[in-house]
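To start, I am sharing the structure in question, which I have written as C-alpha cells.
What you see is the complex with one protein chain gone and the rest in place.
By written order: A and B. Residues from 1 in each chain.
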Amino acid sequence: MLRFILKRSLIAILTLWAISSVTFFVFFALPANPAETMCGKNCDVRTIAAIQKNLGMDKPLPKQYLDYHAGLFVGRDFERQGREAQHCPAPCLAYSFRTNEPVTSIIGRAWPVTASIVVGGAVIWLTVGISLGMFSALRRGTVFDKTAIAFSLVGASMPIYVFAILLLATFVFGLHLLPYPHFVGLLEDPVGWVKALILPWFALAFIFAAQYARLSRSQMLETLSEDYIRTARAIGLSKRTVHLKHAFRAAITPIVTIAGIDIGGALGGAVITETIFGLQGMGWYAVRAIPNLNFPVIMATVLVAAFFLVAANVIVDCLYAVIDPRVKLN
Amino acid sequence: MTTPQTAHGGAYLQVRDLRVQFSTEDGVVRAVDGVSFSVDRGQTLGIVGESGSGKSVSSLAVLGLHDPKKSRISGEILVNGRNVVGLDDNELRKLRGRDVAMIFQDPLSSLHPYYTIGKQIVAAYRIHHPNASKSLARKHAIDMLGRVGIPQPAKRIDGYPHEFSGGMRQRAMIAMALVNDPDLLIADEPTTALDVTVQAQILDLIEDLQRDFNAAVILITHDLGVVSQIADDVLVMYAGRVAEYGSAEQVLRQAQHPYTWGLLASVPSLHGDADEDLKPIKGNPPSLINVPPGCAFHPRCRYAMLNGGPCDIEVPQLLPLLATHEPGHTVACHLPERQRKSIYEQDIAAVGVAI
Partner (left out) sequence: MTNLVVPQQAAAATRTRPPGEPLLKVEGLVKHFPVRSGLFGAKQHVRAVDGIDFTVDPGETLGVVGESGCGKTTTGRMLVRLLEPTSGKITFEGRDITHMNRSSLRPLRQDMQIIFQDPYSSLNPRHTVGRIVAMPLSVNGIEPAGGVKKRVQELLEIVGLNPEHYNRYPHEFSGGQRQRIGVARALALKPKMIVADEPVSALDVSIQAQVINLLRDLQREFNLAFVFIAHDLAVVRHFCERIAVMYLGKIVEVGSRQQIYEQPSHPYTKALLSAVPDVTKLGASLGRIRLEGDVPTPINPPSGCRFRTRCWKAQDLCAQVEPPLDPKPNGSIAACHFPEVGPLR
C-alpha cells in the first residue's frame, strides 16, 4: 500500500510537471502578446517593452521556464521597474498580469468558492443520482423506473444554463425564497452558506445526477443478474439484505471511480456553474484570464485542476483496493 | 435401490405437473411444461438434459427463486408434504438454505467476490440460527470446510473466493450449502466447470456427504457419465417435458426413448470402436417459445411417424412400461413398446454404447 502510494505520488508529480510544461510552451507558442493586450488603445513600442519587462517576459524562454518552476518550490524575485525587487515566496505562481496581485492569493480566494459549490453539489448529485438509479433498478419496469429514466434523459439533454435560469426565475425572482447566489464563508455563517449556494448546487448536481442515475441503474441491474446474488437468495437471505449488502456493494464500486474523477475534475473549477451565477471561483477566473492572456492565472488554474484530478485518481485507486479484495495495489 | 414408484408415496420432495412460464417480448417461454418427479432422503435423482430443456428452471422453482412478476408457476412442489408453490417470500426464505440448499455450476461467479469464504458461510448459518453467536457460527463454518476436504480450514476460512482453486471453491460452496444440514441438496451442473480429476473428487464428496447427512440429492447435468456415476434415478428432459424417467439401471441400460438413445449414442466414450462415426441427433434443440407440436422431439427423431403415428399432432403421455414389467420406468413416446424394444436391441445396444 505504502509503496503504491509513493509510486503513484511520484507519477502524479511527473504528470503535473508535464502538464505545466505543455501549458507553458503552448502559451508562448501562441502568436499573441499579452503586453499588447494590456497596453490598450494608445500604445507605443516603449510602453509595450516596459510592460514586458514588468511581466518578466523580456528574458529568454528557457530562463522564464526555469524561473517559473523554481518559483513553485523555492520562491523567486520579480524585478520591478523603478522599485525594488518583489519577493514571491514558494509556492510562487507569479503575479496576475492584470492586477499585479499574487496569483496564490487569487487562488486562495477563488478555491473556497469552487470547493463550496462542488462539495454541496456532489453531495446532492451522489445521493439523488445513486439512490434514484439503484431504486429504479430494483423496481425495473415500474412507473418509478420509467419516471427515473425520463428524468435522466431530460437531465442529460438539458443544458445547465437553461436549468439554472429556471431555478433563478422560480426561487429568486418568482417566489423570493432565496437570495441571488453569492459566496458566504461556511465558517462565518453556515445557514447563509447553504442559502446562498443552494441554487448553484442544484444546477451543478442536475446533470451529474442524471448521469449517475443512469450509471447506477445499469450497474445495479448487471449486479442483480450475477450468480452470487442468486446464491445469496438461495441461502435464505431476505431480498433487503441481498440488495443492501450484496448487490449494492458490488454495484457501487465502478461508481466510486467515476465519482472520484468527476469530483476531482470539478474542484479545478465548475466553469459553467460559476460563470452563470457570477460566483468568483476557479472556473470564473480561468474563463476571464484566457481572453486577457493572463498567463500566470491560466497556468495556476490549469495546475490546480490537474492537481485535483491526479489526486482524485490516486485516492480512487486506493479506495478501489479497499472495496474490492481482488484488486492488488501493484 | 428404490424405484421412483415406491418413492412417490411419502418422498421428501414431490413435484407434480410443474409448469413454469416466462413472458418475454417474443412470446411465452414454456420452460417447464408438466413435469413430475420425486426424490427421497438418501436418494439421488439425476436430471439430464441439454441447455433449454428446463432442468435448471425446475430446480430453481423448488427454491421459489423465480421472480413472481415475470413467471407463472403452476402445479405442486411438495417439500416434506408442504406445497411451496405460491408461498410468499418470507415463508420460502425459511426453507431456502435450511431445508433445501443449492450449489451451482460456476463456484467463482456464485460466491460474492468481495466477502471472504468464511463470512459467506457464517451468513448462511446465522440466517437460520439467529441466536448463534458469531464465534459459534465461525467454528461451525471451519468444521464444515474441514469436512468437505479443505486443508487448513481455520486458515483458509479468511480467504476470498478468487484465492481458491476451482475445486476448492466448489468444496467451499458445498460447505456453505450443507452448513444448515439441509434435507435436500440441489446440485446444478456442479462439476461442469471443473477438470476431470477434480470432477471425480467432487462427485465422490457429494456421495460421501449424502451418506453422512442422509439428504436427498438432485443432480442436474448434461453429462450422462456423471449421472451414471452417482444417480439412483434418472429423469431425462427435453424441451421442458419429461422424455423418460426411471432408475439409473432402467434409463441408462434399457433406454426406451429415442432421445435417450440419441444421447447415449452421441456421447463419445472410452470404449468401443473409435474409428466408427458418432451417431449425433440431427438438428437443434427447439426454441421454447415455439415448441414443435405433438412430441417436441419428433422433428429430430429418427423413428418419428414410423407407424404414420400421431407424433406431430399429439403430445405423448408419460406412461409406465407394461410388457417388460419394469416398475417405475416411464416413457413419453408414441412408438409401441414392442417396437421400441426391438429397435433398442438392434440399433442401440448393438453399437456397444450401453451394454
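Criterion: a contact is a pair of C-beta atoms (placed from the backbone, for glycine too) under 8 Å apart; a residue touches a chain by one contact, two chains touch by 3 or more.
It should be emphasised that the depicted structure is a prediction, and the values quoted were computed from it without experimental measurement.
J.: Just to verify: which one of B:G10, B:P280 or B:P336 makes contact with the chain not shown?
T.: Candidates B:G10, B:P280 or B:P336; residue touching the omitted chain: B:P280.
J.: Which one touches the absent chain: B:V226, B:A239, B:L318 or B:A332?
T.: From the options B:V226, B:A239, B:L318 or B:A332, the contact with the absent chain belongs to B:V226.
J.: Which listed residue (B:A248, B:C311 or B:L335) would be found touching the missing chain in the intact complex?
T.: Per the contact definition at the top, the residue touching the missing chain is B:A248.
J.: By the contact definition given up top, give the residues of chain B that touch the hidden chain.
T.: Chain B touches the chain not shown through residues 50-51, 151, 165-168, 195-201, 203-204, 207, 222-226, 228-230, 248-249, 252-253, 262-271, 274, 277-282, 284-285, 300, 353-355.
The criterion applied here is as follows: only the chains that are shown with their structure count from here on.
J.: Hey, how far is the Cα centre of chain A from the one of chain B, in Å?
T.: Their C-alpha centroids are separated by 56 Å.
J.: Which of the residues in chain B come into contact with chain A in the complex?
T.: 63, 65, 89-90, 93-98, 101-102, 104, 106, 109-114, 116, 123-124, 127-128, 160, 162, 173, 176-177
J.: Touching residues of chain A toward chain B in the complex: what are they?
T.: Touch list, chain A to chain B: 226-228, 230-239, 246, 249-250, 323-326.
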